[in-house]
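Every protein chain of the complex appears in place save one, which is left out.
Naming follows writing order (A and B), and every chain is counted from residue 1.
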Amino acid sequence: MKSAILQTATRYLLPILLLFSFFLLLRGHYYPGGGFVGGLVASIAFVLHSFANGTESTMKILRYKPISLIPIGLGISALSVVIPLLFGLPPMTGLWFEQPIPVIGMIGSSLFFDLGVYFVVIGVVLTILFTISLEG
Amino acid sequence: MIDNHILGPVFIHLFTAIIQLICWRKTVTQRFLSVGGSLLGLLLAFRLFSRVEENGILTMNAANWDAPFGIVFVADLLSVTLVLLTSIAGFAVSIFSSVGLSRQRMLYGYFPIFHFLIMGLNGAFLTGDIFNLYVFFEVIIIASFVLMTLGGRKAQLEGAVKYMAMNILASTFFLTGIAILYGITGTLNMADLAIKIQAVQNKTLIGITSCFFIIGFGIKSAVFPLYYWLPSSYHTPPSAVAATFGGLLTKVGIYALLRVFSLIFIPDDFTRTLLMVMAVFTIVTGGFGALIKTNVRRLFSYLIVCHIGFMIGGIALFSQVALMGTVFYLIHDIMVKTNMFLIAGVIRQLRGTLDMNKLGGLYKDYPKISLLIALVLFSLVGIPPLSGFWPKILLFQEAFTQQQYFFVIALIIGSFVTMYVIANMWAQVFWKNTPEGVTIDDRFKPMQLYRKLLMILPIAILAAATLYIGLNAERVVHVAEQISNELMDTTPYINAVLGTNR
């Protein structure tokens, strides 16, 4: 499906949606949001791009295969789960930096867990969709 | 007692899998990582086991949330015994798969998925939260779907469709049961459930809920009316995968039944009768199914079903001695069934087929390997003093005491059928001469020596474990006795989890 309107719109929508997904990721501690929703929004941005321009061109702008995001995300999440063990706390306990950082707010291990989830979701969703759409 | 490190066996496999994902397509690195990670997991499991045996139940509150509110992980003796056995079996299988699998399957990510599977198993044994148990079950079945379909031959995909449909259905039943349980009690912590469910007035509702769990876990552990997916799918994947499935996956169902029906639902007369009927029919139908099969792996698949019945029967009798028998049989069964499928893999390497009509003469060509295999086959049948003998004694004894004569008859039939089937298999595969006109496709002889050793070593490890269970039965009986005490009297478990928050 090649539609000039959709193609032009996605050109602007892709960065906006990615920005929005990042906003959702950072907001996740205290407000509705988080890594899972953010990851879904980000992958929807790419899916929209693949609707407009075809799967091949989306894979071209991604450069790397989305499947390589899965181990990175899993690694970040798993590390943030076990890091509290070093401080004698049970796994998954939230550790926080004392000083809030401007714009982002408080940073803690749960943010890194969410970041890992964000990457895993993008990786998994895009891998699944590309596999299905390229097979057909 | 709180110990933050009880999830070690889970994390070690998680990290092994992640590092292997990063080393995507580097099969040599992945093999070393797999064996190394499994060995480390085994050591951690040993440490955990000895700690729990010494200090009693260990718990861990994830994210430092106190017991009924957060997710709690509990290492009691039943859990850590199963974690230990899983680690031993996983270690053996990971050695075997480093030489017993085609490179094609390794390129598609066999090793990371295998470690995710072992992680899911260990997590399912250690969790103390029923919804978390569901999540780990899903980790297990997603990983097992991928392992089942890797390689993608026609028969394999056909088996996978049946396996997939039945297992998703089982999860749906399990989830429905959890939903109703949460609706009745408002908690998901198993220890908390054990307390709150006693206060519920509507006993019929609880009985119906328990049926959801029986069906859900029954499909997973392959009991009588629900087992048909197992013999039609377990013979299709490669032997290393089939060994993991046959040895461990159905036993998770048994573990879940043991846990749920000792802690949350105390079996009443109806449940016990239901489980007993299921057990008797499972033994009889599984055994008779094995009688007519000529393919070695199909035969083993039916034997899995047959022997699941022994353990279900022990749960149905629900007394201290019977649970001791069930737990002992579980310990024996994990070791032996994993080994059986590895043996099937070796037989296929030796002869290129698993059809008993085309096999023969293995004893003449490979006497030492055959004797090692014979040891495993004998303990499966339960020749004293090998490991299969002791739990059957306990089950017989308790079945007589409770005058469950149908179960006694089923036990006798099951044992004799197993003996006949295995003796027949021994005669067909090892003793008789190679049938005329069959060309032998021996892929084992031209292998390098280290590959041969790596293929036989896991069988030897598991056989040694079986021998230990059989010859040092006193110690295993002692462990099984402690476990059955824990299962009969759950107060220590509940106290360990909830502590002072009751």
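Assorted remarks:
The definition used in the following text is that a residue touches a chain if its C-beta (ideal position, glycine included) is under 8 Å from a C-beta of that chain, and two chains touch if they have at least 3 such contacts.
As a convention for this text, contacts and distances are computed from a predicted model.
UniProt records the chain missing from this view under the protein name "Multicomponent Na+:H+ antiporter subunit C", selected from "L-lactate dehydrogenase complex protein LldE", "Peptide/nickel transport system ATP-binding protein", "Amino acid/amide ABC transporter membrane protein 2 (HAAT family)" or "Multicomponent Na+:H+ antiporter subunit C".
Just so you know, the chain we are not showing touches A, B across the whole complex. The chain not shown here is touched by just one of B:24, B:46 or B:145, and that residue is B:145. Annotation: of B:13, B:31, B:220 or B:348, B:348 touches the absent chain (contact as defined above).
Interface note: of B:35, B:67 or B:160, the residue touching the hidden chain in the full complex is B:160. Panel shows chain B; residues 131, 135, 138, 141-142, 145-146, 149, 152, 154-155, 157-158, 160-162, 164-165, 168-169, 172, 175-176, 178-180, 182-183, 188, 235, 294-295, 297-298, 348, 353-355 of it touch the chain omitted from the view.
Touching residues on chain A toward the chain that is not drawn are 36, 124, 128, 131-132, 135-136.
Note that only the chains that are shown with their structure count from here on.
Chain B has its Cα centroid 37 Å from the Cα centroid of chain A.
Against chain B, the residues of chain A that register as touching in their complex are 67-68, 70-71, 74-75, 78, 81-82, 85, 88-94. Here chain B touches chain A in the complex through residues 4-5, 7, 11, 14-15, 18, 21-22, 24, 60-64, going by the rule given at the top.
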